[in-house]
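Every protein chain of the complex appears in place save one, which is left out.
Labels run A and B following the written order; every chain starts at residue 1.
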Amino acid sequence: MSSSDTQKTAPPAERRLTIAKAMSEAIGQEMERDPSVILLGEDIGKMGGVFGTTTGLFDQFGTDRVKDTPISETAFIGAAVGMAASGMRPIVELMFVDFFGVCMDAIYNLAAKQSYFSGGKVACPMVLMTSVGGGYGDAGQHSQCLYATFGHLPGMKVVMPSNAHDAKGLMLSAVRDDNPVIFMFHKALQGMGWLGTIAGSISDTPEGDYDVPIGKANIVREGSNVTIVGLGATVHHALEAAVKLADAGIEAEIIDLRTIAPLDRKTVIQSVSKTGRLLVVDDDYLSFGVGAEVIASVCESDIGPLKCPPQRIAHPDIPIPFSPVLEHSVLPNAEKIRNGILSMIGDQK
Amino acid sequence: MTDIIVPRGQWEEDQEAALATWIYDDGATVQAGNIVCEIMVEKTSFELTAPADGILDIEVAEDQVVTPGQIIGTIV
Partner (left out) sequence: MNSNENRRLWMYANMVKSRYFEDLIKPAYFEGKSPVFNMAKGPIPGEMHLSDGQEPCAVGLCAHLRNSDTVTATHRPHHIAIAKGVDLNAMAAEIFGKKDGLAGGRGGHMHLFDPAVNFSCSGIIAQGLGPAVGAAMATKLAGDDAVAVAFLGEGAANQGAFHEALNLASVWKAPVIFVIEDNRYGISVSKSDCTAVESNAVRAAAYDMPGHHVAGNDPDAIFEIAGEAVHRARSGEGPSLIEIETSRLEGHFMGDPEGYRPDGEVERLKELDPIPKYRARLLADGFEEADLERAEQDARDIVDQAFSFARENQYPEPEEAYDHVFV
């Protein structure tokens, strides 16, 4: 054994979970702590949720607090709004965000406006958790992200974790928030065995109580040459691109938004004032999107001229195609990020 | 040194099992009881927990077929 072996210290112990496990753990712990929390949705009972969000909770809490619903989103989300008005804390699952079309009134007209229409007297402490994202061939009605759709409408908070630690912390914050929170979880990050999972989503997650604040972005990588803003899966694409960029002497600062609404403009503006360059990457449709909002916010600020025009990479303004050759060509990925930054930087630094 | 062993008797003998996901990287520090990997048998998942505290030494990679009783890694 060489001396370097004896001096090598073991990495600290981590308690790694998938996002699915982190979500169900957060919900279970909060249900234990707070008897007013109730869980509703399709297949969230014995099945534990199609995406594993409620595994084990039916066995633990039974049918009074974990309720499988009929395929009646308008009714059960509306019912959740009413439960929330009556002092309960419902957590509702909308299986795919793409299904919002059948029940949006209950979300954006009822849940989101309950406080406003009551002068703050009637809260809506409800969490709507919903799966987003594609890349596995589920086609145009089961692969959408819709960050901008939900971020755009007033009266609700919208969060999306990129890893298990943030998922548990954001879920705890969401359930404890007295306002409606849309909790989006990305299918490519969820940790289901039958759906490919981006490895970086599995992360160290404390067993005890903690929270991740809603409305606060996280700088997941520091750098000085360019700011990359991402959320969910695109954070991991950006991290992958950053490794290759570092080889070319370009250090990217990567911001994980974590919350879509309220958007943490301050963290982004501070970063761009340091780097002078901005690239926003999101896998929602391009136009009128998260990228547009982040870029507009930076341009409106007083940080002065940037070193080059800000850019965004997103899914184009087309329905998400089925055939993998089509779908993978339109989705954001590390290669597109790398190429985008190389062309932004050009000959300068 | 403690072996991480694919359990016996949890699925039919003729069903093929495969190691789907390692939750920790090779060389990570794990604690007894942590879920360290997921095995898939057709469409069902089985989680394996670390039998002891220590450093994880991975012996079988993801996407490989595994059999009941097989040692897929050790805790050093």
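Simple rule for what comes next: a residue touches a chain if its C-beta (ideal position, glycine included) is under 8 Å from a C-beta of that chain, and two chains touch if they have at least 3 such contacts.
Remember, predicted model here, so these are calculated numbers, not experimental data.
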Contact list for the unshown chain, restricted to visible chains: A, B
Would you indicate which residue among A:Q141, A:S287 or A:S343 is in contact with the undisplayed chain? A:Q141
Residue of A:A13, A:V50, A:I219 or A:A246 in touch with the missing chain, whole complex considered: A:V50
Extract the touching residues of subunit B with respect to the undisplayed chain. 16-20, 40, 42-44, 62-65
To test your reading of the contact rule: which positions on subunit A touch the chain that is missing from view? 42-43, 45-47, 50, 68-75, 98-99, 101-102, 135-142, 193-196, 316-319, 321-327, 329-330
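Just so we're on the same page, only the chains that are shown with their structure count from here on.
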Distance between chain centroids, defined by C-alpha means - subunit A, subunit B (Å): 29
Residue positions on subunit A within touch of subunit B in the complex are 10-18, 21, 191, 193-194, 197, 202
List of subunit B residues in touch with subunit A within their complex: 20-21, 23-24, 27-31, 34-35, 38, 40, 43, 45, 53, 55
